[in-house]
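Every protein chain except one is present and positioned as in the full complex.
Let's turn to chain A:
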Amino acid sequence: MGTPAKSLRLASVYGLSLLIIFIVPLFLWQSTTAKTVAAVDWFDVTTEGALFILGMCWLMVIVSVRPSGRVTNLLIAGLSSYCLGCYLDLLDEIFIVKTIPVYNWFEKMPTPVGLLVLTCGLWLWRDEQTVVNRQLQTREQFHREHQLTDGLTLLNDAKAFEHHLIKQLSQNQAFGLIMLDIDNFHQYNQNQGVEEGDRLLSQLALWLSSTLRNQDLVCRYAGDRFIILLRGAIPPLVSVMAEQIQQGIGAFGCSASVVWALPSPKVLPLQTHKAHAKEEAATLLQFLNQKMSQQKECRSPAATQAQACDTQNPSTLSELN
């Protein structure tokens, strides 16, 4: 999406609308007589004026958020034409226009044409959105809530993850959790600059979401800590996945600590379902974080100890089961 192209489009849309707003009344002023103040139906003026202003607002929203392309052009053309129709409608409340035959045609056409074009645009938008939705599915399984998205990596944030975890817990299905934390990210940030650190995080997020299966969910937990929910996972899969991730991160020029847990599905009593799941989720997250802190502690002094830590990892499994 080119910013200069966008601002050019913006300028032309506003230029044209300003032109129409000033030229047409001027033309009418020249050629016809205005109604007297008493003859003007002020209620009509208000409602038609409101329609016109609303239309302009929609136009602004579309222009400001949509990436450029065919769909956007159609939407803009349709909406501007509709706005023009509204505006001309508004003018005939003030001027007596019946005397100009061409104007009558000119007044009636923009609204229906605009709405037709808008409909075409909307239909194409629908096609576009289905493609986008398919793309999004590789990132998130569930409906998208834009408040719960992390601005930097475009992954879900910790709050959203908790929400998904609670949902998963109340479904009584097997799942696995993997948490990873980049080693010495603090130093990386200091040596390479914060911009570079941010780039690493977003690249890592992209890589993680493409590596995982469709039904898995990766979230940015906090800072350089990520958390992954593996649905329907069996123990070997989770450990292999954890190992794979740990190795894969080497390609980004850094290393990471990875811990995982495989909570057993529990049958929860129905009444206390929601509250129970919430509690369970909080304990699980705390447990994972604890595990992570421990591993971080062992890893930092020497690499040899890190290995000892890794071998301890399967204990996670037994403890939870």
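In the analysis below, contacts are C-beta pairs under 8 Å (C-beta built on N, C-alpha and C of every residue); 3 or more make two chains touch, one makes a residue touch a chain; residues count from 1.
Methods note: contacts and distances are computed from a predicted model.
**Q** Out of "ABC transporter ATP-binding protein", "Autoinducer 2 import system permease protein LsrD", "Anti-sigma-K factor rskA" or "AraC family transcriptional regulator", which one is the UniProt protein name for the chain not included here?
**A** Result for the unshown chain: "AraC family transcriptional regulator".
**Q** In the whole complex, not just what's shown, which of A:E48, A:D157 or A:D216 touches the removed chain?
**A** Within the whole complex, the residue contacting the unshown chain is A:D157.
**Q** Taking the full complex into account, find the residue in A:T33, A:Q190, A:Q215 or A:Q247 that is in contact with the omitted chain.
**A** A:Q190
**Q** For the chain that's not shown, point to the residue among A:G15, A:P112, A:G223 or A:G250 touching it.
**A** A:G223
**Q** Kindly note down the residues of chain A that lie in touch with the hidden chain.
**A** 150-152, 157-159, 181, 186-187, 189-190, 194-195, 198, 221-223, 225, 285-286, 289-290, 293, 296-297, 300-301
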